[in-house]
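Starting off with a structure, shown below.
Every protein chain except one is present and positioned as in the full complex.
Chain lettering (A and B) follows the sequence in which the chains are written, and residue indices restart at 1 in each chain.
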Amino acid sequence: MSGTLKEHISGWQFFLITVNYSLGTAFFIRPASIIATTKQDGWMIPLLAGAFTLAAVWIWMGMSKVYPNLSIVQLAVEVAGRPVGGLIALLYIWYFIQTSSWVTRNLGDFMKTILMPNTPITVFHIMFLGIACYAAIKGIETIARTSEILTPLVIFVMVTIYLCAMKEWDWSKLEPMFQTSFAKLVKDSGPVIGFPYLETVSIMMLAPHVKSRLRTSLLLGMTLATLLLSGIVLVTVGVLGAPRSGHLLYPLYTIVKELQIAEFIENLESTIVIGWTVWIFLKLCIAYYCAVIGICQLFKLKNRAGAAIPLIFLIAGIAITLNDNVIGNIVWDKRYIFQYSCFYGMVLPLLLWMLGKFKKRRRKGPAA
Amino acid sequence: MIRYMLLISGGLLIGLVYMIGSRKPMKEIAVYLVLSLLALASWFDIFAGHLFNPNRWIGWAITWMGL
């Protein structure tokens, strides 16, 4: 129960957390916007964005090496002092809360649009946040073990279903290939770098808990996420065609809806929804845990429950406030997400890294 | 609307009473209280008609910086 007591997760678990965190919502939401902007060449966008993220990962690793036992929040307070560092820590906590709200709202929008239009959206939010809160109180080891059990299942279901969809595959739908200029590709990959790649900076909160192979897990996780994201865009274009998927809000859902296996297995959409809700749940748990643990570390609390429970209502409220509908989300995402995520994913980590190095050298200086 | 607000505040109040009753550290209670008040404020804002939208503010800030 204690926030300061050391919990450990293995490299493999951290790898799964990386994959879950970067793909949890993006896997369903990103393909539509990627295809809408870049059409049939959309599958290159995640690859490009993934390559850019290597630079970010390098910064994160550098930052975490300065004080390997401290999370971002603790590091900020340590290297920048109580007032400035506290402010940075608060900014990060806000970012985790905001990410949780985004994830929650994405789920709510999806359920309300597609599956259960008569249920109030907040009901989905509160139900989900309730479980996430419980998971966050139980701790990262619990979340890691949950993801260890659930991730293979989810990935297996997804891959199987999309492999079955491949019978609708048509190479000609990918034609003409390589028509997009490099400049446009770079421009279009901006929002994708912001979400989901730079958003993954949140899991650096968990870095001190990782027993071994932190860097390998992170890099491999990012690579797998990139490949899966690129692959799903490719499948979507190949199956639905770029013009059609550009119009759809959740093209992956449409693929599954139109899937017929052997003429009698139809209407598998609920299966995929279960898979996706599990994925969202994992991502939400991690983001929620980061927010809770951030608050606990900043205010040096021992018990997580006191911070976790009111967060349910705060996040549910912010999820409603963030935007009125999907359009607001899409517009904001297109215009601001890259800049906003860069601030948290690149600027602040770089600043903390530099400050940490400077401080360490100065401390060593007089001693030497 | 008022009913929802009362429901949420009632729930949070029960938590507060429990925390005080079980003699949790003062700091913990303070964090709980502050977060609860923030949550209530955000819900009040929703019922009052969305005056506060963090995304819009962030958007303004980024545009103002010229990015």
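As a working rule, a contact is a pair of C-beta atoms (placed from the backbone, for glycine too) under 8 Å apart; a residue touches a chain by one contact, two chains touch by 3 or more.
Convention: contacts and distances are computed from a predicted model.
Hidden chain, UniProt protein name from the list "ABC transporter permease", "Cell wall polymerase", "4Fe-4S dicluster domain-containing protein" or "Ger(X)C family spore germination protein": "Ger(X)C family spore germination protein".
Check A:47, A:114, A:164 or A:186 against the missing chain and you find that the one touching it is A:114. Although one chain is not drawn, the whole complex shows that of A:91, A:248 or A:342 it is A:248 that touches it. The set of chain A residues touching the chain not shown comprises 109, 112-114, 117, 120-121, 243-244, 247-250, 253-254, 324-328, 330-331.
Throughout what follows, only the chains that are shown with their structure count from here on.
Rounded to a whole number, the gap between the C-alpha centres of chain A and chain B is 24 angstrom. Note for the complex: chain A touches chain B at residues 98, 295, 299-303, 306-307, 309-314, 317-318, 320-324, 328, 332, 335-336, 339-340.
Those residues of chain B that touch chain A in the shared complex are 8, 11-12, 15, 19, 24-25, 27-29, 31-32, 35-36, 38-40, 42-43, 45-46, 50, 52-55, 58-59, 62, 67.
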